[in-house]
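Before any comments, here is the structure.
With one protein chain removed, the remaining protein chains of the complex are shown where they sit.
Letters A and B name the chains as they come in the text, with residue numbers starting at 1 for each one.
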Amino acid sequence: MDVSVKNLRKEFDRYPALHDVSLDIRSGELIALLGPSGSGKTTLLRLIAGLEQPTLGSIHFGDEDASHKTVQERNIGFVFQHYALFRHMTVADNIAFGLTVRPRGERPPKAEIRRRVSELLEMVQLSGLEKRYPNQLSGGQRQRVALARAMAIEPRVLLLDEPFGALDAKVRKELRRWLREFHDRTGHTTVFVTHDQEEALELADRVVVMSQGKIEQVGSSDDVYDRPNSPFVFSFIGDSASVPVSIVDGSVRFRGDEIGVAAPEGDIVSGEATLFFRPQDVAVVTDPSAPALEGRVVTSRRLAGTRIADLDIGGADDPLHVEIEVPLDAQAANGTSIRFRPLRFKLFAK
Amino acid sequence: MTTTAAASGRWRLRQPSVIPGFGLTLGFSLAYLTLIILIPLAGLVWRSASLSGAEFLGILSDPRTVNALKVSFGTAFIAAIVNVVFGVIVAWVIVRYEFPGRRIVDAVVDLPFALPTAVAGIALAALYAPNGWIGQILNVVGIKAAFNPTGIVIALVFIGLPFVVRTVQPVMEEIDSEIEEAAATLGANRFQTVFRVLLPGLAPAILTGFALAFARGVGEYGSVIFIAGNIPYVSEIAPLLIVIRLEEFSYGAATAIATIMLALSFAMLLVINLIQAWSRRRYGHGA
């Protein structure tokens, strides 16, 4: 089921949580809404679900305008951050709930409900736990019961709010892989909210990066990581360094000096800008006469197969710290000087 | 701390702690508790044990005693049911709705805890007597609300309400709104959400509140005797019968009735503890 969101605006007590957000989600896609807290990602998810009503804008499921449908009518599957399992009901009763509350005419017969419940339990690999209460399950098991419960009503769209937020690191990784497989098997259109970029990049077909109630960028993991389209996305996803520069006739200068970097053709020709690059996308420059950025090593640390150096490229009067990756055999003692040049970078006009 | 105790391998009264005053405070508490509560209660039990079985049965099969116990238990049961229904509604209104004066309504619920029972008793009698403000109105529709068991129920509803509200309210406050939203996303309408998800979750607290209100109602005296009419066999409550027997110096009879009521109190305490333990084990929280 395609889902499209058009010009959505949501205010809470006049304070806007979402400004004019539009997004098209294709049928069968696994989409991550990624952003820091307060970016509006959970609000967007709740608006799609119908748990909140938009101040302006509309939400479409396929060709149908769902804006005026109640949450009950929208037929979505929602998995809550803290699972929201009904603690006085067994696992089986939790999963069956969505079917048993249907009006008499639409409600499947008891035997059919039982069959569906055991099917779903098998699907989430929890067969045999029908009679348990939520309190008697581990976090990961609860999460999967919540998912089975949401799937029981055969939802048009599956929405998950921070699905792994309350789990410890190990279970989180396992469940992440499991959810990807689950999605590939069932083919449901799925939207999940996360503040964990690793989770978003690994799991999602497309990542929606949000900040301050707006969508910053929508794209594949490669798009948002390799081709970030805004300073926010560049600094939010992955490690990065930013340096204020000026551009004169296509040549990038830091505090007046050339650094051996040229603005790409068609990019900014002159003016103030910010230079973004990733720590690993640099080359150490050994030729002392070649233009480069130069910094004093403040500290360096070993990180797995590489060494990360924290450089002060501004000098004592106006320090400016950047982190770069240096070869393991490079001289990087504290206080020594390193010259380098970004190989891959992006310029954003001020 | 636990490991040290286990490693030392010997039984100890308490786990080691640097905080002083354990002996003093526990000693004083136990001595005071023993003198004020335990010895007098033991006296009652001892006195009751000194009654022969035949005497005991004789007193308890006296129709007046039987009726008094029936009246006390019956009216307390009905009042506790009324309080469960309205107590849950009152708690719901206080917890869920924003309205001017919510704090005042919340404070008013505690009135029966603060108002002396005798004062409540004469006030209720004045209101619900056939010539009272409410009694007059009820009289018109043919309801006699005082000087009969109905009057007792009214007094016990007054006394028991805060027990239900104050037991249910904190649990209600802790309901996560995600639970209700989850029910809604699964297609449940509001009625189904309330009756199939929220209220069953509150069941342990509601049961505990019921048990507290019931136990209090069975033993209540001051607020009841003014409105009950105290007609033997009809609207005479067990605590009043104890007082009457004492005034007749029939200490044996008073003791026998008191023993039965005390046994019920303990049974209620046990039931409440069982509800809480069961609820903790199954749902992971107390009532």
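Note that a contact is a pair of C-beta atoms (placed from the backbone, for glycine too) under 8 Å apart; a residue touches a chain by one contact, two chains touch by 3 or more.
Quick note on the criterion: contacts and distances are computed from a predicted model.
Per its UniProt record, the hidden chain corresponds to "Sulfate transport system permease protein CysW" from the list "Sulfate transport system permease protein CysW", "Integral membrane protein", "Cyclic nucleotide-binding domain-containing protein" or "Iron-sulfur cluster assembly scaffold protein NifU". Here is the thing to keep in mind: the chain we left out touches A, B in the whole complex. Of the candidate positions B:Ile59, B:Leu161, B:Ala228 or B:Ile275, contact with the hidden chain is made by B:Leu161.
Residue A:Leu51 is the one among A:Leu23, A:Leu51 or A:Leu167 that touches the chain not shown.
Across B:Leu60, B:Ile81 or B:Met268, the single residue that touches the chain missing here is B:Met268. Counting the whole complex, the residues of subunit B in touch with the unshown chain are 1, 13-15, 17-22, 24-26, 28-30, 32-33, 36-41, 43-44, 47, 86, 89-90, 92-94, 96-97, 99, 103, 105-124, 126-127, 133-134, 154, 157-158, 161, 166, 170, 177, 180-181, 184, 190, 193-194, 215-216, 218-222, 226, 239-240, 242-243, 246, 249, 251, 254-255, 258, 261-262, 265-266, 268-269, 273. Those residues of subunit A that touch the chain absent from the view are 6-9, 20, 50-58, 67-68, 70-72.
Here is the rule we use: only the chains that are shown with their structure count from here on.
Note: centroid distance subunit A to subunit B, computed from Cα atoms, is 53 Å.
Within the complex formed with subunit A, the subunit B residues making contact are 176, 178-179, 181-189, 192, 196-197, 200-201, 203, 282-285. Listing the residues of subunit A that touch subunit B in their complex gives 49, 51, 70-72, 75-78, 80-82, 84-89, 97-98, 101-102, 133, 135, 149-150, 152-153.
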